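With one protein chain removed, the remaining protein chains of the complex are shown where they sit.
Here the chain labels run A, B and C in written order, and each chain numbers its own residues starting at 1.
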Amino acid sequence: MKKNSVETPSTHTIHKDPGARKEKTIHIVLLLAATVSLLALFLITAFVVGEGWPVMVKHGPLNLILGTDWTPSRLSFGMLPQLTGTLLVTLGALLIAVPLGVGCAIFLAELSSEKVANLLRPCISLLAAVPSVVYGFLGVIALVPLLRSTFGGSGYSLLAGSIVLAIMILPSIINISEDTLRALPIDYREASLALGSTRWQTIWRVLLPAARPGIVVSIILAMGRAIGETMAVMMVTGNRAKVTGALLDPGATMAGTIGLEWSYAADEHSSALFALGTFLFIVIMLLNGVAQLVTSRGRVSQ
Amino acid sequence: MKRFLVLLVSVLALSLGIAGCGRRSGSLTVVGSTSVQPFMEMLAEKYQSENPDIQVNVQGGGSSAGVKSAIDGIADLGMASREIKDSELAEGITPIVIARDGIAVAVHPENAVSDLTIEEIRAIFAGEITSWEAIGGVGDIVVVMREEGSGTRGAFEEIVMNKVETTKDSIVQGSTGAVMSAIAGEPNAIGYISLANANATVKLLDVNGVETTNENILNGSYAIARPFSVCTKGDATGLAKDFIDFIMGEVGQQVLADEGLVVGK
Amino acid sequence: MKKRNLAQRTAFLLIGASAVITFALFALILGYVLIKGMANINWEFLTTYPALMGREGGIFPTIIGTLVLTGVALLIAVPLGVAAAIYLSEYTKGGIGIRIIRFAIESLAGIPSIIYGLFGFAFLVTFLKLGFSVLSGAIALALMVLPIIIRTTEEAIRTVPDDYRQASLALGATRWQTTSRVVLPAALPGVVTAVMLASGRAVGETAAVWLTAGGALKLPFSLHDPTRPMTLHLYYLAAEGLSLERAYATAAVLLVLVLVVYSLAIFFRQKFGMKRR
Partner (left out) sequence: MMQSAKISVQDFSLYYGAFHALKKISLGFPPRSLTALVGPSGCGKSTLLRSLNRMNDLIAGVRVEGRVSLEGSNIYDPDVDVVPLRKKVGMVFQRPNPFPMSIFENIAYGPRVHGEKKRSRLQDIVEQSLKSAALWDEVKDRLDSPALKLSGGQQQRLCIARLLAVEPEVLLMDEPCSALDPIATEKVEELVMDLKKKYTIVVVTHNIAQAARISDYLAFFYLGEMIESGVTRQLLTNPTKHQTEDYLTGRFG
């Protein structure tokens, strides 16, 4: 008696048929195309980290992260101002966008009629299409003057960055949160309502907890977007390389500093920007990892 | 679907093949400082109208990228709006100053102050003077600076700051235009900008009683200016030399003067 | 009972308000740019060269720059992306290697455009000596949109009923014949959606091309010429304070282009009944 393992059909057939060779070639071409992404990720890592390496080695990563003085002309590359700036801008953006976005998602998934939702949903997708430089442009001509007249100061501030970013990340929060809410079985709603809960209690106590993994993923992805945004942020935050805790102060972000300084940077300064890029890359990859983990755990469609 | 495969393969081959092939003859690539770029484009336009067979590609990227491109042979000419560094000279770079650009200290048009000494300017940008009240105005000073590495900033720090460190308490903008719009929107702001690009939305200050004009830069009474230069790896030859000769000739220098730059010795 | 109703009313009020704010923002942003910009758009603006770095004249070369960069990027990314999607959905059942490839794709999707820019500058412009050029910019863009194409195409392929594959295989068709003649045609609207989403992203991108494409205000005549897309031109117009009217007009043209492309994507996606991302 013969045992056959039948996992992939092509592995145990002898290719007598002349067409089989072509099949094999196609298989290999397709496989190569699939590995391009891997190659690209490898090259990106290698070149960004590689260019930043000299500064990393010379100053030590810890000194770079904890250093508070960013003065490239004196070869001083403390990146804490950019790290805290990025953190503040991102948190500010989430603080604005998460309640708005989740609220909007609840509205579309639970409250509005299907007709209204079908009308509004494409609008959100289109909002996601607006190029970041357009947001930056609007930020400079409309938002910065508005903040100046409201809060005083110059208007160029981390808050301006947060508001622009909040608008930019809103669509993805709304989309993913709404998809998750809609994917919940109708049974949940019926069961809860049948127990005499109000619609709001159903949403608050049953649906939102059940949708949490999806909402968390949407927030993590939005965070990645916010952390990495360059043009819009650079145009409105004032780019002051000083550690601050106040949203109304001007401040610099990692991506913004790279965008602002890359064109004039030479030698070690250039390498320092790549080192900044490396830290940015690491943060993003960690967020990606967490998002992928939550996705596979919660079996959320993203 | 066979076509699809053919397409795939040919695109791959194309992208690899193109990487290897050379440039057209009769063309020049000029890369570098975004401050010099607009002037270079005008020069290129003029030059090409005289020599229709020659293509001049002018690209931004910044002074350092420009010099680096010249060193690496990516560009025929590099453009710089700052002094060439010793490390770059050591790579065999030959710079030629084509013009100078004044650096003006600018404030909001409504600011009462219109004249500062160079010591006062230094103190303001060092963060020692933080209020206009100390120097005849009202309100707290908002300092606007260019980003680290910018030619304008480099020249300003070298000429004005005299090794004194600039304050961190400033707004940092990526271009003269962005500095001007920050100043134009903020009554208490002060910043430095390229004179050639200055416009009426801001007020230019006199320094040590001397008005910021090209004449005063040329006669040496206004000292804050930076060189605009082009550079080649080794001595310029062929087309590159021809183009440089054109820039340094009568027509080229006139184009630069018309655009508000300081030309001549 | 009253308290519960009050809570519900307050909550729904807040939710309604968040929806109103969001859509008001949407209308405000689009309306503002389009109205301000349309006033300055005419045929001449679209078809003439800029003068004085964009202070005067039109934006013709930047429109071409955007189209060429996007076109070349798609020419690279679409065949690669569709092929990768086919491999992942039709030719493999998983395994550690596939998991790694999927991780790479998901990661590429999350990497910010400035990192693509840095990479393009270090690898394409400097290391491969492609210079600041259409090719450098397009390759950087292509890698950036690759995950969009792969994921959207894969999703489209997955919605093709297994019945079709079985029927084809049962007729003695090979896997590639099945894929190319039955599965791909059935997934075509999804592939079109993928291409549209990718072009929308490429048209709207600034940072990645800023560090790679050079930004010369000229028509690119070869893949080695530098070019400036509309996004970058808008940045210069706005940041350098060159011309506010032209900045509005450029923003409006850019917005119209992106909105048209995305509308097409949404149209095809809805027609195809695919999920949003």
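In this text, contacts are C-beta pairs under 8 Å (C-beta built on N, C-alpha and C of every residue); 3 or more make two chains touch, one makes a residue touch a chain.
From a predicted model like this one, the values you see are computed outputs, not experimental measurements.
Undergrad: Considering the whole complex, which of C:Thr159, C:Thr174, C:Ser222 or C:Ser263 touches the chain not shown?
TA: Selected residue, touching the omitted chain: C:Thr174.
Undergrad: Mind pulling the chain C residues that touch the left-out chain?
TA: 93, 161, 163-174, 177, 181-182, 185-186
Everything below uses one rule, namely that only the chains that are shown with their structure count from here on.
Undergrad: What pattern do the touching chains form: line, ring, star, complete or other?
TA: Chain contacts: complete, every pair touches.
Undergrad: Counting C-beta pairs in contact, pick out the pair of chains that comes out on top.
TA: The chain pair sharing the largest number of C-beta contacts is A-C.
Undergrad: Distance between chain A and chain C based on Cα centroids, please, to the nearest Å.
TA: Taking the average C-alpha coordinate of chain A and of chain C, the gap between them is 16 Å.
Undergrad: Using CA atom averages as chain centres, what separation in Å is found between chain B and chain C?
TA: 33
Undergrad: For chain C, which residues are shared contacts with two or more other chains?
TA: In chain C, 79-80, 83, 176, 239 touch at least two other chains.
Undergrad: Name the residues of chain B that each touch 2 or more other chains.
TA: Residue numbers touching two or more other chains: 8, 60-61, 68, 173-174, 178, 181.
Undergrad: Going by the contact rule at the top, pick out the chain C residues touching chain A in the complex.
TA: Residue list for chain C touching chain A: 4-5, 7-8, 11-12, 14-19, 21-23, 25-26, 29-30, 32-33, 79-81, 83-84, 86-88, 91, 93, 100-101, 103-108, 110-119, 121-123, 127, 143, 146-147, 150, 174-176, 200, 203-207, 210-211, 231-232, 234-235, 238-239, 244, 247, 251, 254-255, 258-259, 261-263, 265-266, 275-277.
Undergrad: Looking at the complex, which residues from chain B come into contact with chain C?
TA: 1, 4, 7-8, 11, 15, 18-19, 23-24, 29, 31, 37-38, 41, 57-61, 68-69, 72-75, 173-178, 180-181, 197, 199, 201
Undergrad: Enumerate the contact residues on chain B facing chain A in the complex.
TA: On the chain B side, the touching residues are 5, 8-9, 33-34, 60-65, 67-68, 82, 85, 87-88, 142, 147-151, 154, 157, 165, 168-174, 178, 181-182, 185-186, 189.
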